[in-house]
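Heads up, one of the protein chains got dropped from this complex, but the rest are sitting where they should.
Chains here go by letter, A and B, matching the order in which they are written, and residues are numbered from 1 within each.
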Amino acid sequence: MSVRLTRRMVLAAAAAFGLTAAALPGGAATAAEPIKIGTFLAVTGPASFLGDPELKTLQMYIDSMNAEGGVLGRPLELVHYDTGGDPNKAVTFVKRLIDQDEVDVIIGGTSSGESLAVMPLMERAEMPFISFAGSKKIVDPVQKWVFKTPHTDTMACEKIFEDMKAQGTTKIAMISGTDGFGASMQAECKGVAGKYGIEILADETYGPKDTDMTAQLTKIKNTDGVQAVLNPGFGQGPAIVTKNYRQLQIAAPLYQSHGVASKQFIELAGDAAEGVRLPAAALLVAEKLPDSDPQKPVVVAYKQAYEGKHGAGSVSTFGGHAYDGLMLITDAMKRAGSTDKAAVRDALEQTKGYMGTGGEVTFSAADHLGLTLDAFRMLEIKNGDWALIQ
Amino acid sequence: MTKAEPTLGGGGVARRRDTGLGARLMRPRTGGLLVLAVVICLLPLFLQNNFQYDVAIKIGFNAIVVVGLNLLIGYAGQISLGHAGFLGLGAYFSAITVTKLGWPPVLSLVLAAAVVGLLAFVVARPVLRLKGHYLAMATLGLGIIISIVLNQEAQLTGGPDGMIVDPFSVFGFTFAKAWQWYWLVGGLLFVAVWLSLNIIDSPVGRALRAVHGSEVAAEVVGVDTTRYKVLVFVVSAVFASVVGSLEAHYIMFLSPNEASFFHSVELVIMVVLGGMASTFGAVVGAAILTALPQFLTFLEDYEHLIFGLILMLVMIFLPKGIVPSLAALLKRGGDR
């Protein structure tokens, strides 16, 4: 009895396996009309508030580019997958994009971990890749096929330290999130602090989902000689730090990072956000830029387009990274006159003076980031809004 | 806790004393292994590219861990919500010693397994004294502590951003192609299933089933349940560690996500979905849960919603898991 049953089950199992394999979404190459742009983003998971605006931006601009006739006379097609922020999943999805979907280029990678994990695949596939993640390791050392749009964490640290130095601040405390963003920036800031003559007296951390940071801040408050406090982190953590900071009535100025660069931070932290300083791309203060600023038209246009579709105050610099990535890659395709991977890569590397939401980008064989420290602006939160310093 | 059903891998049938070769082949244990071998050998005919190989390889990796975990959950009746911690430890041990210290990968893999096994052995006794949800909490806590250490010791592990890992090479031969990995993992899966079936069929295994049925009754008849539970805990941790080491080399990148609480939960879901106390159920559970998300991507924003619904529906209608429930259905049909 049981013997017969077994054989039947065995057949069923085999059939199921066969079906699974055969039904894995097929990679039949079509007439190759549309240009396929692949992307993998952390649309869910702890970095979803970065990945979400990135995806929305890509979808919005690909639609509008297609309405205007596409690129090289061909429509654009976006193939996107949600990694949940997991590098392991990112690797599988990038293999899918390369081998199964046969995309022409890949842009994306919300977190540094995802981007770093897929870089060897991109090199092997010889396909241009523009990352949206912060880590310096993505472009240093330069890899032939890998570019990125956001400023590095190191640049954020340098911009902040520049400002501190100008204020005569030499002794600071740090309180960093233990997520990828916070930990990476914490390490980078410690690395460059000496260059600016800044000494870090206290170095505290908090978990990305923690509910109260007054313990760490009390330690900082009781550390003698702290002239300013820096909080690298993203998500709700910095908002809680800021509220706790005011609760403890710490007098030293509080610096946040570019990780809080969306209106949301001000909403979450409320009045406590007053006086907080941070480095951010010009996008946040689009309308407040002087008319002479060459970046103004770009950032105002992006801000109005994004907020027109997704509501006032919804724009963030994170979506801007995706905008820059899409514009850079399509611009390179136009200049290359084809979607040939090597030609597009070469054209991309020759990008000169592209004006994006992150700043003016000029790539070279030795620089696949192409931004300078000037691209960052120092902002201060005043009356519940961003204000340019200087 | 329900009593373990006789299933494909179960001992109830296997104890029949058929001696002829034909009869032996028809025995579920041998028959099941045969099917597994056939599936592993034939699957590449359907795999068209690197991505599909990648999914197959990841199914293999997960299946090995889940086969080990199933010994613990399905047969010994002990839940573990921290197994990804063992996997992560093995992975980081290999990644760090091979990539930073230049050790031979095979040596690192074996040493990692030994270290993880020892750790599991040390914590097993106090942890396994706990029952039910308290055991779940303790294993969960262990896993989370490991994952916190891996996140924090950035000098060694690269922190939350992860680290790049050297490829896997044995005596100068480097595993670089997807098909090479496929055969390595497929072979290991076969060995893991064979080992697992042997453990289930051994005196230890029978003791284990007694434990799941009723620990007190088993002790009354003189079975040293603790010893067996510890043994299975160590075996399942070693399976996880070996997979962790290999997977780090395969992906050539390692992040603390591998050791996260979510990964632990994912592994338990694979065990329960496929069918507790069924070795082949474990393989099926791993296959379904690894491949399913790839089929659901077209749902975009609704992907997680539908995934959760599928999981709930399967568990509501097949509460014993897919393989045992289907086996019971077929059996009823066969009896008619």
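We adopt the following convention: a residue touches a chain if its C-beta (ideal position, glycine included) is under 8 Å from a C-beta of that chain, and two chains touch if they have at least 3 such contacts.
One rule holds in what follows: contacts and distances are computed from a predicted model.
Trainee: If you look up the hidden chain in UniProt, what protein name do you find among "Probable glycine dehydrogenase (decarboxylating) subunit 1", "DNA repair exonuclease SbcCD nuclease subunit", "Amino acid/amide ABC transporter membrane protein 1, HAAT family" or "SCP2 domain-containing protein"?
Mentor: Options "Probable glycine dehydrogenase (decarboxylating) subunit 1", "DNA repair exonuclease SbcCD nuclease subunit", "Amino acid/amide ABC transporter membrane protein 1, HAAT family" or "SCP2 domain-containing protein" narrow down to "Amino acid/amide ABC transporter membrane protein 1, HAAT family" for the missing chain.
Trainee: Would you mind listing the shown chains in contact with the chain that isn't displayed?
Mentor: Checking the complete complex, the chain left out touches A, B.
Trainee: For a quick check of understanding: of A:44, A:66 or A:170, which residue touches the chain that isn't displayed?
Mentor: Candidates A:44, A:66 or A:170; residue touching the omitted chain: A:44.
Trainee: Return the single residue from A:268, A:361 or A:378 that touches the missing chain.
Mentor: Once the missing chain is taken into account, the touching residue is A:268.
Trainee: Would you mind spotting which of B:133, B:177, B:227 or B:332 touches the chain that isn't drawn?
Mentor: B:133
Trainee: Could you list which residues of chain A touch the chain missing from the display?
Mentor: Answer for chain A: residues 43-46, 48-49, 52, 178, 204-207, 209-216, 218-219, 222, 235-236, 239-240, 243, 246-249, 264, 267-268, 270-272 touch the chain left out.
Trainee: Could I get the residues of chain B that touch the absent chain, sorted low to high?
Mentor: 1-2, 73, 79, 126, 129-134, 136-138, 140-142, 144-145, 148-149, 152, 214-217, 261, 265, 268-269, 272-273, 276, 301-309, 311-312, 315-316, 319-320
Here is the rule we go by: only the chains that are shown with their structure count from here on.
Trainee: Can you check how far apart chain A and chain B are, centre to centre, with Cα atoms defining each centre and the answer in Å?
Mentor: For chain A versus chain B, the centre distance works out to 35 Å.
Trainee: In their shared complex, at which residues does chain A touch chain B?
Mentor: Residues in contact with chain B: 1-10, 12-14, 16-18, 20-27, 44, 81-82, 85-88, 91-92, 95-96, 98-100, 111-113, 116-117, 120, 135, 137, 178-180, 183-184, 187.
Trainee: Given the complex with chain A, which residues does chain B contribute to the contact?
Mentor: Residues in contact with chain A: 6, 8, 13, 26-28, 31-32, 34-35, 38-39, 42-43, 46-52, 54-56, 58, 151-152, 154, 159-162, 164, 251-253, 255, 257-258, 280, 284, 287, 291, 294-295, 297, 300, 303-304, 323, 326-327, 330-331, 334-335.
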